[in-house]
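Shown here: the complex without one of its protein chains, the others still in place.
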Amino acid sequence: MQEAEPDRIETQEYLVNMGPQHPSTHGVLRLLLKLEGEIVHHVDPHIGYIHSGIEKMCESLTYPQIPYLTDRMDYLSAHMNEEVVCLCIENALGVEVPDRVKYIRTIFSELQRLASHQLWWCVMGMDLGALTTFFYGLRDREKILDIFEETCGARLTLHYSIPGGLMFDIHPNFQKRVHDFLNYFRKKLPEYDQLLTGNVIFQERTRGIGIFPKEAVINYGVTGPSGRASGFSCDVRKHLPYSAYPFVSFQEALDDRGDTLARYQVRIKEMWESMSIIEQLIDNIPEGDVQVKMKGVVKLPEGEYFQRVESARGDFGVFIISDGKKSPYRLKFRSPGFSNLSALHAMSKGWKIADLVAIMSSLDLVIPDIDR
Amino acid sequence: MAFSIYDFSTLTQSIHDGLSSRLSPTGTLAMEWAIVGIVILLFVAVFGLFLVYAERKVCAFFQQRLGPMRVGPWGLVQTIADFIKLLMKELIQPARADKFLYNLAPFIVIIVTFLAISVIPFAKGLQAFDFDIGVFFVTSITAVGVIGILLAGWSSNNKYSLIGAMRSGAQIISYELSVGLSLITIVIMAGTLQLSGIVEAQRAGWFIYRGHIPAIIAFFVFVIAGTAETNRGPFDLAEAESELTAGFHTEYSGIKFAFFFLAEYVNLFIVSAMATTVFLGGWMALHVGNLEGFNHVMDLLPPVFWFFIKVFFVIFLIMWFKWTFPRLRIDQILTLEWKFLLPINLFNIILMTVIVLLGWHF
Partner (left out) sequence: MSPEELNAHIQSLEPAAVVVMGKQFPEVMVPEDQLRYLARELKENPSTAFDYLICLTGADFDDHMKVIYHLESTVHRNILVLKTRTLSRINPVLPTVSDIWRTAEFHEREVFDLLGIRFKGHPDMRRLFLSDEWGFPLRKDYVDEVRIVDR
């Protein structure tokens, strides 16, 4: 007897818009997902919802005005964004800033990195459904923002670095408060591991998820902690040291597993390294001026200048084409989030929606950094 | 009329007598139904609101915050204010929604919770319906709730809702097994499905103590499966805020959303009440062996208080899970049930049967 062929049940791919208003896209990123059931087949990022044309605006601004705008891009690593522009202008003009400026800039960068990673940790936990992490991370981040506030009056967009130095000297309490913070956070950081890292559900959710090999990471230009988790040694602080990084010794947090857990652990390791960098510098800030006398109108000599720093998200670069006038002819920001986002499809293809959220969270995307 | 807070059966009996002396038997029944309905309705509303408040305070405790503090003393009126806000909200309905099912879904979910609450023995004599098959009734009626969730997800005409509903369906139907089997483990020991009978059987000691190893295993399985049944974290995949915005109730607003919201908390109460009734001795006071003095002091506290103390203990436990653990993934949640909890449960039933047959329990 011949069996009748049962009617095949056709499954169909369907499209889901994740964002631009979605809790885990952290802003206004929109992902067009092609799903089959829960499984992600295609991720198409649609960006530009907060594209503010900063590169175009910079073409009509003078050089000292530019750092004010860069703060608004990756607002979580605002100081690194300022620093890169200042370094680029200083290098182009051949200005050597005093050591005091270098030390303070580096301390600020590392504090900023800590604050950024703390926020990332909050949000990573929240994306995985552990809402309590959010308050633990923000509690500690607040302490850093208070230090910022005391010295430069701002908490998020600092405007502390200017071409040729710093806006003001540090507050007299600065060193003491940084010490207090380090003592405090040394006790609190193990708490992060107790709450989230050691949790069996968290490990199940992240281990082996979204594995991205080293070749792919380099090919997609994924930098920062996300790149280093796959074994791509891309720490600009190590390879092209700037500011006070030549004076300190620190380990580049590397991992070769390349999964979500590795990306998570690299950032936790980086927090420890940042604390050690600050500790090495904070008591040795040399005396001296915090500004170099600059001309009233800054004009860069004709030419092309490229400068990179390590922001909290990765390799942040600025490329200036100058025609000798007081504003740049063309200015381009190489933002780490932009390149990291381009790898999202390759990373999350074939995983489930819940994994996509975990992977996206482990890339630590900041949307204004991508949209510029 | 002798009324004692220690024994409600005299109160209920006197109400019954009073009604039947004035009304016909049918009228008495109708009147009693109405009273029961109103009492349960009030209880659900008040207790649901209180649980929302408790959840916010417990969550604040875990998150090193204060929680609501502004409305009323210690923010006690906050949830009432929130509820009034929800009542006044506009009811938005998606244009392409299946209107009938869309409106039906929240009612199914909330009615199921009313039905389940009606068999819970709060204290001696304080139980609306005392079925012979109480345990069976609760497990079967709570399983109906999933229909409401599935309908909500389907009729909203939203892909997030649908994914949430499908997840919820797979999850609740799976965990239904563990809830049922872990209760059966105790039923083997109690020898009855009647909830009041189960409580009475624990006069000599709570089942979690009398049944020792298998009862403790069954208790933990029940709490885990019960958490999953109520769609609470770490099993809140149906809502999964960071993945599906709000899952099956994404498209609901105002009072319809409030129904889902309230049902979630009342379900939490039902799970805790079942755990209390079946494992922790229901409204029985805490007695320790032959310590007469201690036992006497414990007896001073009315049974209804004992019931709620135990319920809040279990509720706190479940809230603790939610505010500590990350969310599981759908395949992990099903693996946990089918590969771990179910085999443990089946083995546990055999163990319990052996223990009961050989009389190895206390």
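As written, the chain order gives the labels A and B, with residue 1 at the start of each chain.
FYI, a residue touches a chain if its C-beta (ideal position, glycine included) is under 8 Å from a C-beta of that chain, and two chains touch if they have at least 3 such contacts.
Because the structure is predicted, anything quoted here is derived from the model rather than measured.
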{"item": "Neighbouring shown chains of the undisplayed chain, as defined at the top", "value": "A"}
{"item": "Candidates A:T25, A:S161, A:S339 or A:S361 - the one touching the absent chain", "value": "A:S339"}
{"item": "Selected from A:G53, A:G198 or A:P213 as touching the chain missing from the view", "value": "A:G53"}
{"item": "Contact residue for the chain not shown (choose from A:F135, A:Y245 or A:Y305)", "value": "A:Y305"}
{"item": "Residues from subunit A at the interface with the omitted partner, ascending", "value": "47-48, 51, 53, 55-56, 60, 216, 218-221, 232-234, 239, 303-306, 308, 315, 317, 319, 321, 329-330, 332, 334, 338-339, 341-343, 346, 371"}
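We take it that only the chains that are shown with their structure count from here on.
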{"item": "Distance between the centres, which are taken as Cα means, of subunit B and subunit A, whole angstrom", "value": "45"}
{"item": "Complex interface listing, subunit A residues touching subunit B", "value": "14, 16, 22-24, 38, 125-132, 134-136, 139, 195-196, 199, 201-202, 204-205, 352-355, 357"}
{"item": "Subunit A contact footprint on subunit B (complex, rising order)", "value": "59, 62-65, 159-160, 163, 167, 233-234, 236-237, 240-245, 323-332"}
